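Got a structure here, written out as structure tokens. Questions coming.
As you look at this complex, bear in mind that one protein chain is not there, while each of the others sits in place.
We call the chains A and B, going by the order they appear; numbering starts again at 1 in every chain.
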Amino acid sequence: MALRIFAAAAFAFLYIPIITLVVYSFSEARYFTFPPVGFSFKWYVTLFEDRELLQSVRNSLIVTGIVVPATLALGIPAAFAIDRFDFPGKAIFERVVLLPLMVPGVITGLAILLVIKGVDMRLSLTTVAIGHTVGWLPIVVTQVYARLRRFDRRLEEASMDLGGNRRQTFLRITLPGIKNAIIGSALLVFTLSFDEIGMTFFLTGTQNTLPMFIWSMLREGVSPEINAVATITIAISIVLIVVGLRFLGKEKD
Amino acid sequence: MVASVRLTNVSKRFDELEAVRELSLSVEEGEFLTLLGPSGCGKTTTLRIISGFEVPDEGSVLIDDKVVNHVPPFRRNVNTVFQNYALFPHMTVFENVAYGLSLRKAPRGQIAKKVHEMLERVGLVAKARNMPRELSGGEMQRIALVRALINEPRVLLLDEPLGALDAKLRYAMQLELKHMHKNLGITFILVTHDQEEALVMSDRIGVMKSGRMLQLDTPREIFERPGSRFVAEFIGTGNLLQGTVSARSGSGGKIALGETRAWEAAAIPDEIPVGARVAVVMRPQKIGLYLDHPPQPPAGCNVVRASLQEIFYAGSIVRFFVDIGGATLLVENIPENLPFDYLSIRPGAALTLHVPASALLIYRD
Partner (left out) sequence: MNPVNGSSESATTSFQAERRRQRLLWFLLCFGPPFLYLLVFMLLPYANILLYSFWKVENYAIVHDLNIDNYLKFFENPLYTRVLWNSLFVATVVTTCAILVGYPLAFFLAFVAGKHRRLLYFLVIAPLWTSFLLRAFIWKLILGREGMINGLLQYVGLTDEPISLFLYNQFSVCLTLTYIFIPFVTLPVFTALEKIPRGYIEASMDLGGNGLQTFRRIILPLSIPGLVAGGIFTFALSFGDFVTPTLLGGPSSIMISNVVMGQFGAAFDWPFGSAIVVIVIGVILSAVILASLAERRSSAPVV
């Protein structure tokens, strides 16, 4: 019983702030009043008239549009290499690949920045994407590797036994078997990359991503527009989680 | 006679482990052959060499008189029913069965017709749209079987196919497999550790141990005349006693067993001299058991006095553990065949055993 009360309190702690944010995004007042006054969409309207904001969303989508395919293209083969081959330094590689998840994004971003400056490359959305790919590659590698480890190799043998060559067996048996892990980690990388600020902070040139735009808004001071941005972000996240969990959750069956 | 599968001097080693050693085997077309042995005896490796998942280090593998050592599994006209079935979890029953044909890009109509035929054969047409996880053990087993058969293989390999089923279902499936084999007329090679399964289903049984083939013969020969002590102990239940050859006469002779007088044995291998220590195996079903007034023993039958130690009723049979002076023998009989009421006797009761001389299997110790 005590645990139930505790859990209820914990959920309240996690959710009251989010609910507050959503409620106030529909408030009319410029400042926070208690209780909220009026109901309006005006902060949403302001948002959609904000060209800079829309551009930053577009930029973020460009970055994720590179990062998601890149992490998949590099991460899935890496997971296969770890699962299917023995090679010297495998155990070390498995650990080192996780490093960018632990090291603060700012620092990874900085480290990459120094190298990029060294070769006189111009900062752009591409450099942001290069950084994000380093940062989120471990997600794809670990998720796909975890799935491969549980994958029943005899299904591949059954396919070959029935006349499937290696390509057919990969496409029709192995790939469907790890499909959910791939989609799930792609969604996770998408969300994380869309939200990333640490690495982006140093790796972006003149173009702002959405988190960078929000960051500059936040530093300017409290504005109800931010609540509207937040509410939209939360709504989109919920859709993504529902889809993402469906894929990653299926993994457990 | 055409050999459907022939292995000559095949060896396979995994690092330190010699899984198969100089194995030679010739399976005739249409034969039902079983590889039998304890786990780790190399039977599954042998099967994987035939299916193409392992390449032998030495020796050659021939299917239909062609050397196939390096032919990958997907180019062999051999199909396998896998242990635990290995049904593709993301495909329906229909798609599982159709898989082999769809790989060969067969026309859709033809696939549908053939799959239907196959499902009809095992009575599972109604389950075509189900997923494998929705099937019972017996149903999965049947689907795995027809999935392997749809390619019309020359040889069907079965890797412990009934291991996951409960006893009742196992008997039913043994029968079904046997019928399937008769109807199809193709070669079946089964791997199992279950000796009863092997005895029931096979034309011939190969008993394996530590990568070697110990004996390859018909079930009856394997059971009645096991060629080695290992085979004698592994097949059926057996009484194992230690003794000494005390006399030889012709192919038979006398064996001294513990404190009892010398026993008559009908067949003693030629190479065992008088005075040699031997292992004696006796099938519990071959021993006659009498309470009082035993009948006149037939010629060449050992008559032994014994006292009852314990008695177990096991439904279709009754098991007696009897003391013959220094050693315990297991005797099994069908309740209806007993010449006395087994319920009335108590431990300590005096019994008479009739052991035919032919029931003593003698091996060098």
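Keep in mind that, in the parts below, a contact is a pair of C-beta atoms (placed from the backbone, for glycine too) under 8 Å apart; a residue touches a chain by one contact, two chains touch by 3 or more.
Since the structure is predicted, the reported quantities are computational estimates derived from the model, not experimental observations.
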Which of A:Leu53, A:Val68, A:Ile130 or A:Ala186 contacts the chain that the document leaves out: A:Ile130
Those residues of chain B which, in the complete complex, touch the missing chain: 8-9, 55-60, 67, 69-70
Hidden partner interface residues of chain A, rising order: 3-4, 6-7, 10-11, 13-15, 17-18, 20-21, 24, 31-35, 73-75, 77-78, 80-81, 84-85, 87, 93, 96-97, 99-108, 110-115, 118, 130-131, 133-134, 137, 141, 191, 195, 197-198, 201-202, 211, 214-215, 218-219, 222, 226-227, 229-230, 233-234, 237-238, 240-241, 244-245
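Just so it is clear, only the chains that are shown with their structure count from here on.
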For chain A paired with chain B, centre-to-centre distance based on mean C-alpha positions, whole Å: 57
Residue ranges of chain B touching chain A (in the complex, touch as defined): 51-53, 72-75, 78-80, 82-84, 86-90, 99-100, 103-104, 147-148, 151
Touch list for chain A against partner chain B, complex: 152, 154-155, 157-165, 168-169, 172-173, 176-177
